[in-house]
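Before we start, here is the structure in question, set down as structure tokens.
Every protein chain of the complex appears in place save one, which is left out.
Now for subunit A:
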């Protein structure tokens, strides 16, 4: 049981490239922390630094009240699950799980008890004598989890553990991981680029971009009040619609109070097709370009009448002037139709012109 605290952690490679630019995160005992961000944002590097596989060039990493910067991975009392599982191909499932314990000189009887217990929990009991190559992807994944569990470490580290599985298995393993973590109550840090995985697993969500933390907090709080346009467009699918408030139409609707030049964000699910403009809210006229029906809901892709800047946001960027509307059911306007959509005032997100600061409406 342990807290994990990162204090102003930095990583600069010998070439001068700064991968992590001062990260502060505090993960409480037994909490599930998810690091999420686009590829290259430094989330895996940060995790590997906590594991001790990468050196820390600045700041402090603290596990269970002890600074571990100079401590070997094996002595940090952590266990890690790798993206490609990293099972020892020549060892049986049993030996894969037992290896770390044997290296610590644990008595063989105790090893047997622990491995069998973990195998029972993970439904691997029938496969203990098999080699990893005789297992399916999901089973390998569970062996990798088993290897982490038997150690009974202070902290679990997961490096995109589900990204090699197919979509269906990913969802069921996601639930398994969460259940397991709740039951064992071990502090966990989990890296993913999948915002859905991040939202569903996290107690604390850390959104990273370009080696920096954009926002830390409860996933729903982040969804409801993203701190920057980056977070706004990264968390939530389809991404939040972002548009410049310089545009006269919107500016006049918002009034001068909300700031002169800024960025307005509206989530696709907060837009409603209606002819009325809610008081204090915003209405937009769109021409329907495309329709995506996924069953329970339909995504309407429209372009703004005076299609001007939809402001740049890094991931999942839409073409300028494009707005996505998410409507329930399969009823949808025809392609080419002109529609009016509106959002109420408390569903609006307003950001400063550079997208770095959130302005309360």
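In this text, a contact is a pair of C-beta atoms (placed from the backbone, for glycine too) under 8 Å apart; a residue touches a chain by one contact, two chains touch by 3 or more; residues count from 1.
The criterion applied here is as follows: contacts and distances are computed from a predicted model.
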Among "Sarcosine oxidase subunit delta", "Pyruvate dehydrogenase E1 component subunit alpha", "Lipid II isoglutaminyl synthase (glutamine-hydrolyzing) subunit GatD" or "sn-glycerol-3-phosphate transport system permease protein UgpE", UniProt-listed name of the chain not shown: "sn-glycerol-3-phosphate transport system permease protein UgpE"
Touch criterion as defined above, residue of A:100, A:137, A:210 or A:278 at the omitted chain: A:100
Residue in contact with the excluded chain [from A:51, A:115 or A:145]: A:51
Selected from A:25, A:63 or A:79 as touching the chain missing from the view: A:79
Footprint left on subunit A by the chain that the document does not show: 51-53, 72-74, 78-80, 82-90, 99-100, 103-104, 147
